[in-house]
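Missing here: one protein chain of the complex. Every other protein chain is in place.
For chain A:
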Amino acid sequence: MKVHVKNWHAIAQWRWDTGASDVDDDGEGDVCGICRVPYEGCCPSCKMPGDDCPLIWGECSHVFHMHCLLQWISTSASKQQCPMDRRPWVTAERKVDANAAR
């Protein structure tokens, strides 16, 4: 018997490394607190997830879609505070993952 492959679909999966030490599967920890869309999805004003809709990390360790956070910070009500803990928002220098090869 001969099999001819007529077509095939390539499937790839990716996720942002949010710096969390372990991946929690409770489904709560990996969504953006502002729009409630998973980090791997994009913010409501973008069409496609990926590098065009990146994440932003705060020194306080909270993570959001960059677009969601910038929209919040631009409101006067935000007083430039983190949407989670209301501490002054300081964008963290993204540390290069030391154990990237795990």
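Going forward, contacts are C-beta pairs under 8 Å (C-beta built on N, C-alpha and C of every residue); 3 or more make two chains touch, one makes a residue touch a chain; residues count from 1.
Throughout what follows, contacts and distances are computed from a predicted model.
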item: Among "NEDD8-conjugating enzyme UBC12", "Exoribonuclease family protein", "Casein kinase II subunit beta" or "DNA primase large subunit", UniProt-listed name of the chain not shown; value: "NEDD8-conjugating enzyme UBC12"
item: Where the unshown chain meets chain A, residue by residue; value: 33-37, 43-45, 47-48, 68, 71-72, 75, 77-78, 81, 83-84, 86
